[in-house]
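Excluded from the complex is one protein chain; the other protein chains are retained at their positions.
In this document, chain identifiers A, B and C correspond to the written order of the chains, with residue numbering beginning at 1 in each.
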Amino acid sequence: MSRRLRLGMVGGGRGAFIGAVHRMAARLDDRYELVAGVFSSDAQRSRDSGADLLLDPRRSYASVDEMVRAESARADRIDVAAIVTPNHLHHVGAKKFLEAGCHVICDKPLTTTVADASDLVSSADRAQRVLAVTYNYSGYPLVRQAKEMIAAGELGELRLVQVEYAQDWLTTALEAAGQKQASWRTDPQQSGVAGSVGDIGTHAFHLAEFVSGLRVAQLAADLSTHVAGRKLDDNAQMLLRFANGARGSLWATQIAPGNENGLRLRIYGAKGGLEWSQEEPNHLRHAPYGQPPRVIARGGPGATPLATSATRIPSGHPEGYLEAFAQLYRDIADLIAAYDAKTSPPAGALLVPMGKDGLRGVQFVHAAVESSRRDAAWIKLAS
Amino acid sequence: MSRRLRLGMVGGGRGAFIGAVHRMAARLDDRYELVAGVFSSDAQRSRDSGADLLLDPRRSYASVDEMVRAESARADRIDVAAIVTPNHLHHVGAKKFLEAGCHVICDKPLTTTVADASDLVSSADRAQRVLAVTYNYSGYPLVRQAKEMIAAGELGELRLVQVEYAQDWLTTALEAAGQKQASWRTDPQQSGVAGSVGDIGTHAFHLAEFVSGLRVAQLAADLSTHVAGRKLDDNAQMLLRFANGARGSLWATQIAPGNENGLRLRIYGAKGGLEWSQEEPNHLRHAPYGQPPRVIARGGPGATPLATSATRIPSGHPEGYLEAFAQLYRDIADLIAAYDAKTSPPAGALLVPMGKDGLRGVQFVHAAVESSRRDAAWIKLAS
Amino acid sequence: MSRRLRLGMVGGGRGAFIGAVHRMAARLDDRYELVAGVFSSDAQRSRDSGADLLLDPRRSYASVDEMVRAESARADRIDVAAIVTPNHLHHVGAKKFLEAGCHVICDKPLTTTVADASDLVSSADRAQRVLAVTYNYSGYPLVRQAKEMIAAGELGELRLVQVEYAQDWLTTALEAAGQKQASWRTDPQQSGVAGSVGDIGTHAFHLAEFVSGLRVAQLAADLSTHVAGRKLDDNAQMLLRFANGARGSLWATQIAPGNENGLRLRIYGAKGGLEWSQEEPNHLRHAPYGQPPRVIARGGPGATPLATSATRIPSGHPEGYLEAFAQLYRDIADLIAAYDAKTSPPAGALLVPMGKDGLRGVQFVHAAVESSRRDAAWIKLAS
Partner (left out) sequence: MSRRLRLGMVGGGRGAFIGAVHRMAARLDDRYELVAGVFSSDAQRSRDSGADLLLDPRRSYASVDEMVRAESARADRIDVAAIVTPNHLHHVGAKKFLEAGCHVICDKPLTTTVADASDLVSSADRAQRVLAVTYNYSGYPLVRQAKEMIAAGELGELRLVQVEYAQDWLTTALEAAGQKQASWRTDPQQSGVAGSVGDIGTHAFHLAEFVSGLRVAQLAADLSTHVAGRKLDDNAQMLLRFANGARGSLWATQIAPGNENGLRLRIYGAKGGLEWSQEEPNHLRHAPYGQPPRVIARGGPGATPLATSATRIPSGHPEGYLEAFAQLYRDIADLIAAYDAKTSPPAGALLVPMGKDGLRGVQFVHAAVESSRRDAAWIKLAS
C-alpha cells in the first residue's frame, strides 16, 4: 500500500450513530483518511461536524451536489464516498458519486425501492466502480469461518436455517418522544415500506444466505406492529424455503425486552450443525453429528484461512462489532485497489457485499411486505 | 396422607424409556406404589418386567382387559393407571381404566385422532375420574414461576411468544436400523398423522399456552421430512397468532445436530421479557424493560409461591427432568385425593394438564398437518 | 435383586434438609425401603416424623440405643443405617450400628475428630460392614467421566488442580436469627473445629482427589471469619501441592453473594484440560491442547462406561443433585449386595466413598485448621 484511500462521507454528523461507526471502522486498519463530507444539509452544522473531525473547513460541504462538484475539481479528490444517511437518501447520493467516478460504500438497506436498487447496480456497472453495502455482520471472522466450513461440506447437505434478530429498543414509542434514531426508522418517508424488516431483517437475511451459500426461494411473512401509533412493522416472523429444499425461519423484532442486538444464526445439515450469535461473536459452536460439539474460537485451533485473515489479535482477546465493521472497510480497500489496478482481489475482498447483494436485500424487504399484505402467502424471490 | 396410591402401568417394559421415567417420577415423592401392570402384550415378557420391578407375579398381566378384570376383583385394586404405550394404544387403554373407575395418567399426545381425544375427555367426565396428561415440562418450578409472573402482569400485555423444541436424534434413519424408539415414532400406524409435531411439537405448544395464558387462535405450518424414506415429518416451522393479537412462532425438529432436547420458550410483553430453556431449567431470565435482566434461580430470591411449592431442594442444587416429571405425579396425587374426598385441590394440582389439554394438543397436531397440506394456509384453532 | 434393602435413618426429622435428600436418593432407583428411624431425640417428634413417612409406629424410635436393640430383635431388621445428624453425632451413631452388624451410610464430614474417624474405619473393618460416606458430588456421571478420562491419560501428566466451592447463604448471621441449618453448622460443639472447611471444603477436597487420582501432599490454608459473632470460619483459601508435583488451590466460602452452590473443578495436564461445574452438571468441557474444546454431554457422544452406567435418562434431559445422590445409594446397594454375597462388586460400586475417604476428609479439615493457626504454614497430609 502506497497511500491511504481518501474517504468522503455523506451523513454522520453530530449525534449520528452509524456515521461514527463507519469512521472508526475506516480508521482501525489505517487504510483510509477521512478528508471530506456532507455531514448535514445545514451548512453550518456540516462545518461544525467537519471541524470536530479535524477536516479542512473547505471540504465540509452542505450538499452532495456541492461536494461532487468541488471534489471533482481537486487533484486530491476523494477516492470513495460512504453514504450513511437515512435510507431514502441512499439512492440519490450513491448515484451521484458513482457517476462522478467515486467508489461508494453504502449503508443498508441499499435503497427504499427495488427500482432504485437496480438502478444503482447499473450505475456501478457502467462506472466500473465498487458499490459496497455494509452488511457488516459478514465481517466477523467466525461468520466467514462458518461460510467456509459449509462450503467445504462439513455439515453435509443443508436442511435447516434458523436466523433471528431480536432487539428491544423500540419496545416503547421512542419516536413519539423525538428520539432521532427511532424517528426516521419508523417513518415510511425516510425508512421505506418496512420498519424492522428493513432495519434488521435485511441483516438477518443476508447473513443466512451468505453463510449457508443457499438462496431463499420462497418466503411467507407475518409482519406486525405492536406499539400504538407506530407506522411500520416492529416485528416479523417468516417461514423460509430454500432452493435446495432446506427449510427455515426468520424472526426480526425490535420489541423483545432483554434483547440488545440478538442476531443469531443456526444452520443444520445431514452431517452437523453450526451456531453463532453476534453478541458472543468470538466463538462458533460446531456439532458434528454423533460427536461432542466443539467451541471454535476466533484465532484459535481450527480456524480457517478466511477467518484467520479477518482477525487482528489472538484468541481470548475479544474482537467485536467495530472490528467486524472494520473488516469490511479493509476488504473494500483491497477491492478498490484491485479495481484500480485491474488485478484480482484477495479472497477476503470477494466476500464484500456488493450492489447486487444490496438489491437482493431490497427485494427481500418488498417480498416480505407483500407476503404479509396477502396474509402470509408464499412469495417467490428471484433466483 | 394415610397411604400411598396404588399405581398400575400399561406399557413400559424392559428397554422402554418413558415407562421407566414414569416409575421414577412416581417414586420420588413417595405418593405411589407400583403394584400391577401390563408391561408387554407377551405374557412372559410382561411377567419378566414385573419381576424386575419386584411386583407380585399375579399382578403382571398380559392385556388391559385381563388387568381391568383382575384388578377390579381385588380389594387392594389399583387407584390409578399410567398409560405409557405408543400413541395408538392410548385411547383404548385409558378408556377401559376410566370406565372401570380408575384414575388415569396418560402420556402425550393423548390420542392419534381428535375424535378419540374427545371421547376420552367425555369418558373421564362421565366417570368423574382424573384424566391427566403428562406434558411434563409444565412441572418445572420455573415454568410455573413464569406462568405466575405473567398472570400477575409483570410483563404487561403480551406481544410475542417464541417457542422451539430442537433435537437431533433422528438426524439419520434410525428407524431403518430398527431402533425401537425411532421405529414407532416414525410409523403412522403407531404414532398417528404426525412425527415431530406430535412427539415434541405438542410439548412446545402446551408450554407456550400454559405459561403465557394465551390461546393460539390460528397457525400456519410448514412441515417437512428431510431423511430419506421417513414417513412422517421430522421438522416443522409454524407462524402463530394468538387470540389477544400477540404473534409468535413454533419450531419443532428432530434433525438439528447439536441439539439434545432443546425446548426453549421466550415471551415478551410491553413491560418485560422472560426466557427459559429446558436444558438449563434452574434459572429463568427476566428482563424488565429498561432495567438489567435478572437471573431468577429455582428456590432462590424472587421465587413465587407455585414455584416454591414445586421444588424439593435449595437453589444451586440442580433439579432436572425427573423432578419436574415427579412434580406432575405429586400434583396428580393431590388432585386424586381431592377428587376422592370431594374437596378443593391445592393450587399446584390445578396446574396438572388434563384431558381437555390433551385434546387441545391433538387438535394442534391435526391443525398443523392440515395447514401444511394446504401449503401453510392459516388454520383456526378452537377458542 | 430379589428384595429391597431395609433402611433405617438417624436424624432427618421434620424440617431437616439432608435427611429428606437421603430418602429421595434411596427411593429413586427402588433399591431400598425405609422401615425405621430415630428422627428426633424427642420420642413424640420422632414418631410424628415416622408417621409422615408412613412408617410402622413401632419402628420410630427415640434413641439409637433403642433402635439398635429393637431392630436387632426383629427378623426383618434393617440392613443399613443412614446417619444424617449434625456432625458431632456421626461417630456414636455409626459405631453402634456397625457393631450391631448393620451397614452404614454416613453424611460428611465423617466425624469431628481424626481419632473418631479412625475408630469408625476400624469398626467397619472389624464388622466387615460397608461404611459409606456421602461425598455425593462423586455420584455425578460426568464427574466419573472426568475421572475415567484422566485415568486413561487423556490429559497427560497432571499439572494443575483448581477447585472451589462458593456459596452465599451465610453472608449474614443467620445463626443469630435461629436458622436451624446455620445454627449447628456454625457451632463448634456440633460442627467441630471448622465451619466452611468442614461443611463444603471437604466436598471440594474429595472431588479434587477423586477426579484427579492425585493425592494432596501439602496444603497451606488461610481461614477467615467475616461475619461478626460467628465462631467458625466462613471462608478459606488454600494452596495445594500434590504428590506428583502438580499445584493447585482450593477455595471454600459461604459468604460470596450470588453463588448458590458453586462447586467447580478444573484440572489441567500436559495434553489437555477438563472443567466441570456442579450447577451445570450435565456438561463437561474437555480441551485437548491445540484443538477446539469439546462439550461432552451426559449421556451423549463420547460418554465413558462409568458415566453411562451412572445415568438414567438421555442427554438433554437434565439430571441433577438428587440423581447424583441417588447414584451413591444405588452403588452402595450394589456394594452391600457384594459384601453380603462375598462377590466382586461392579465397577461403579468401587467408586463409593468409604470410611477411609471420610477419614481423609477429617484429616484435611484438621490440617487446614492447623495451617491457618500457624499463619498458613505448609502442613503435610498422610500419603
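Of note:
Going forward, a residue touches a chain if its C-beta (ideal position, glycine included) is under 8 Å from a C-beta of that chain, and two chains touch if they have at least 3 such contacts.
Note that the structure is a prediction, hence the values are computed from the model and not measured.
Of A:Glu279, A:Asp340 or A:Asp375, it is A:Glu279 that touches the chain left out of the display. Across C:Phe39, C:Tyr268 or C:Phe364, the residue that sits in touch with the chain not pictured is C:Tyr268.
Panel shows subunit A; residues 1, 3-4, 17, 20-21, 23-24, 27-30, 53-54, 167, 169, 259-262, 278-282, 297, 300, 312-323 of it touch the chain omitted from the view. The chain not displayed touches subunit B at residues 286, 290-297, 300-302. By the touch rule set out above, subunit C reaches the unshown chain at residues 155, 159-160, 162, 168, 171-172, 220, 222, 224, 226, 235, 237, 239-241, 245, 247-249, 251, 253, 255-259, 266, 268-273, 275, 285-289, 293, 375-376, 378.
As a working rule, only the chains that are shown with their structure count from here on.
Distance from each chain's C-alpha mean to the overall C-alpha mean is smallest for B.
Inter-chain centre distance (subunit B to subunit C, centres taken as mean C-alpha positions): 34 Å.
Looking at subunit C, residues 297, 300 sit in touch with two or more other chains.
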